[in-house]
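One protein chain omitted, others in place.
Letters are used for the chains, namely A and B, taken in the order the chains are written, and counting of residues starts over at 1 for each.
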Amino acid sequence: MSAEEIAELTARLRRLEDREEIRSLIAGYGRAVDDRDWESLTRQYTVDAQFESAGGRSVGVEAIIDYYRERTADYVASYHYPHSIEITFIDDDSATGLVCAHAELTIGGDTVMVALRYHDDYRRVDGGWRFQERTVHLLYVLKLSDLPTEFASRLRVRWPGTAPAVAHIGADVASGRTVDPR
Amino acid sequence: MSAEEIAELTARLRRLEDREEIRSLIAGYGRAVDDRDWESLTRQYTVDAQFESAGGRSVGVEAIIDYYRERTADYVASYHYPHSIEITFIDDDSATGLVCAHAELTIGGDTVMVALRYHDDYRRVDGGWRFQERTVHLLYVLKLSDLPTEFASRLRVRWPGTAPAVAHIGADVASGRTVDPR
Partner (left out) sequence: MSAEEIAELTARLRRLEDREEIRSLIAGYGRAVDDRDWESLTRQYTVDAQFESAGGRSVGVEAIIDYYRERTADYVASYHYPHSIEITFIDDDSATGLVCAHAELTIGGDTVMVALRYHDDYRRVDGGWRFQERTVHLLYVLKLSDLPTEFASRLRVRWPGTAPAVAHIGADVASGRTVDPR
């Protein structure tokens, strides 16, 4: 076996291991948010990471953690869980990802369901994978009590206490197909 | 290291990579359906693929895409997401899979929840994995407003506008245990 062949095999093996590590990063993220485990969450982001969600864009891991602290102060409990994960490598130390997910939040006594996609950038830093950027694209944000009838509305991003907004994603959004706002 | 040993290691590595590719195929499927991205969906099926779902069996990728087009025209938005994935290889270029999943559909203003299992055949074609066959086994199809009480019914496959039908799967279906149809 030539040195080249060995190097190629090893690189392929490393890539598979990287996928597993990124998958663990994504799994650990939900737990860290739900447990308000800021120490773990801090380790999951690069120092200059960016996070974009309902509250706008936070730049730098400290600002991101501050954002989570403030945001989750309104929740009693929460459950963030990923479904499918698609990872594409850019080079040995960076990759992009698309994660379909749900979050169940308790806001003001109501259970609020969030259906979303995370658009991620991952970077390997000091031997471990971290989020370089997470951007949330919303399919809906609805009280569970409204979900039976309001998923069909384009104005289905309804954070309690804010004006209903159009979803970021969804076939109707993509197509521009008109749906009566309810 | 003998040539045989190298070949065996490489084959094992290839199989792991194949699992990742099939997982990406399954993840991409949900996104393609939800985005009505027929181009991607077309690439996910083999030319002579078969898809069997609520509307019967479609044969050939063109018929399959036509079916999706027609079917999803009734939905405003949808969310298809897989949970667990079990893959069994038949040979280097074919495998079977069992995917537990949910779909959230908007039909006629109602949010309809579908709990299902996909029974899949995968084939490697031109270097990439595709669906050769997808068959949907339904656990339930219920308006979310009915889900709190009707999962216990055997007649829990209730596509809006059609007569309630018995589920394909479920302990009660398997055992023949009688449950009062509601």
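Convention: a residue touches a chain if its C-beta (ideal position, glycine included) is under 8 Å from a C-beta of that chain, and two chains touch if they have at least 3 such contacts.
Keep in mind that what you see is a predicted model, and the values were worked out from it rather than measured.
Looking at B:56, B:148 or B:161, the residue that reaches the missing chain in the full complex is B:148.
Contact between chain A and the unshown chain involves residues 1, 6, 9-10, 13, 16-17, 20, 23-24, 26-28, 30-31, 34-36, 72, 75-79, 81-83, 104, 106, 109-111, 143-145.
Take chain B: the residues that touch the chain left off the picture are 1, 5, 9, 12-13, 16, 19, 83-87, 98, 100, 102, 115, 117, 139-140, 147-152, 156, 167, 169-175, 177, 179.
One rule holds for everything that comes next: only the chains that are shown with their structure count from here on.
If you average the Cα atoms of chain A and of chain B, the two centres end up 24 Å apart.
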